[in-house]
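All protein chains but one are shown at their positions in the complex.
The first chain written gets the first letter, and so on, giving A and B; residue counts start at 1 in each chain.
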Amino acid sequence: MSTLVTLFVILPLATAFLIPVIGRVINGFQRTITALIFLFLSILSVYILINVNPHIYTYKIGGWEPVNGIPIAIYFVLDGLSTFMLVVINLIGAFAALYSIPYIKRFTAENNYYALLCLMVGGMNGVVLTGDLFNLYVFLEIAVIASYALVAFGVEREELEASFKYQILGGIASILILFGIGMLYWNTKSLNIADVSDILKNTENNKAYLVFTQVFLITGFGLKAALFPFHAWLPDAHSSAPAPVSTMLSGVLIKVVGIYSITRLFFNMFEISVEVSTIIIVLGVISMVFGVFLAVGQWDIKRLLAYHSNSQMGYVIIGLGMGMLILANNGSKPVAALSIFGGLFHLINHAVFKGLLFLNAGAIEFKTGTRNLKEMGGLSESMPLTYSTSLGASLAISGIPPFNGFFSKLIIILAAIKGHFYLLAFLAVLVSIITLASFMKFQKFSFFNKANLSPGRKINEVPFFMCFSMVALAILCLGLSLLIFPGVREIIIDPAVDVLMNTGSYFSAIME
Amino acid sequence: MKGMSIIVKKVTQLVSGLMFLYGIYIITHGHLTPGGGFAGGAILAGSFILLVLAFGSDLLKLKKREEGSSVVESLAIFAFLILGVMALFIGTHVFFKNYLPAGTVGNLISAGVIPLYNIFVGIEVGAALFTIFLALAIFKEEVLE
Partner (left out) sequence: MTLYILCFTLFLVGIYGILTQRNMIKIIIGLSFMEFSVFLFLALIGYIEGGAAPILSKNFESGNFVDPLPQAMVLTAIVIALAANSMLLSMAVKLYRKYGTFDIRKISQLKG
């Protein structure tokens, strides 16, 4: 069993290294192998999620056992939260890879695209699996550098500019993270997350020093997660990338390198404090509110979606932050659990519906050649599948009942009311309404208005694999609503919530 | 890219071979002395870069070389991964375990698989740095056109 854990890193990396060699000789190798590997990994992660969840597996790379209780090896840790994130990464990755098969054919450097995609997924799998601070940095950089290259994949003016901006801000973020890790190592002389948490708990610490480190880490990971004051790169990068890459960036990357890392470090490593959780909530609220207001005025489809990612990430952060604040204040545990559950639930929901929306935008661009809402219209007749799936996703993101987005938003709002954060609940409802308005505009201008396109251009449905990914994600949009029911919820999300609720359990499970 | 003067060419011819050997020395003694795969690989790449800079090259040749070096790079890093994965099948079945006998401290052939790792890292880094150099040179040539 524990050997399977390493496959999540080995397989994507090995594929990434093989593609530039074999892909030259055998045409089609790169497409097939990438999709197959991602499908296999997503099946494996779902299997792990269902079968072996309550346990925490640790895997010591190189087989180095701890000496005198001090860990030497790099640890891979598979607990509830990691498994949950693995499912999100590999599932969305598989659909993005399937979607890429027809979509990327029009670009020249197919080999490079698939190799970079594999590197990105391998890096993200590493980020969620690792239990070592510096290893986290290394995997994070693998994923992020691959994403820099993927954003610039079109090599046109816009792509290059967006990628340059993204790289400068991402570079600063990486430096801040590395600096924070250095500060932690200076104090604790350990890099293992569980060990560091133990040392921080048991020794006298200079408070100012800890706050300094935490500020650096929050800024660094906040830049990667594009929380509001640090969001400038996100709309450019996410709208310039090819559609499957936008799906990966918006659906998975900002969650893994930003939110997962913040959650892991600030729940399980540092001791929970009121100040940090307040900062996190404030950042979340600002990005939720401002993101949606900036999104309303956009006419570029992908840019509109990118600003909505910003805003929806706010919900996730608020859910997690409220849980942290309630735990730090020794408030009622069920409310904290509900709040964290809402945050994680919204995380997987957002990955699915935002991924789907970016795929729809890519399909529209694939056929019409434009991303400007003013230049399209009347697509509902010529592209029925794209139309119906994007309608589902739009309803999900704006929180209309049978779809998954409604339930997660409902839970976050309920938790906010139960935890007496009335302003937060009000803002969450307000933002949801504005989101609905914004997506009504998207639907109206792209699918319903009179056709605005240049005459003579024939628009029909996109190729099979693109349709397949979109339909599968649309079904997931409906199916994930089931997570609200007790029987399903216990298997899939509750182990992840437990890891965050019992903040000390991470240490005890790994070091003993 | 234009070549340089005859003096530079002659000196480069003399020096680059020595540099190459020195790089190999650094790589193979990586487990005994400071250095190792990355430092040695950088020196290897340096010797190639020196040759290209001194003798010059045209765009086609540069592109051909870049293809070759990027294939070498991919193969080297893949071999590195294979070495790591092999530990899953040998002995205690742990990823990246050192499965060869350790030998005595100070001998050239000691420390198990670490020298092998060093060699592949050296090839990988040398090829990667050379690829980066060639890519930037190709971009420059394209801009000048």
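Just so it is clear, a residue touches a chain if its C-beta (ideal position, glycine included) is under 8 Å from a C-beta of that chain, and two chains touch if they have at least 3 such contacts.
All of these numbers come straight from a predicted model, not from anything done at the bench.
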(request) Would you list the chains present here that the left-out chain is in contact with? (result) A, B
(message) For a quick check of understanding: of A:107, A:134 or A:448, which residue touches the chain that isn't displayed?
(response) A:134
(message) Can you say which of A:178, A:459 or A:511 touches the chain missing from this structure?
(response) A:178
(message) Which parts of chain B face the unshown chain closely enough to count as touching?
(response) 32-34, 38, 105-106, 125, 129, 132, 135-136, 139-140, 142-143
(message) Touching the absent chain: which residues on chain A qualify?
(response) 134, 137-138, 141, 145, 148-149, 152, 155-158, 160-165, 167-168, 171-172, 174-175, 178-179, 182, 185-186, 189, 191, 235-236, 240, 294, 297-298, 303
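The working rule: only the chains that are shown with their structure count from here on.
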(request) Spell out the residues on chain A that touch chain B in their complex, using ranges where they run on. (result) 3, 6, 10, 13-14, 17-18, 20-21, 24, 59-63
(request) Using the touch definition up top, name the residues of chain B that touch chain A in the complex. (result) 70-71, 74-75, 77-78, 81, 84-85, 88, 92-98
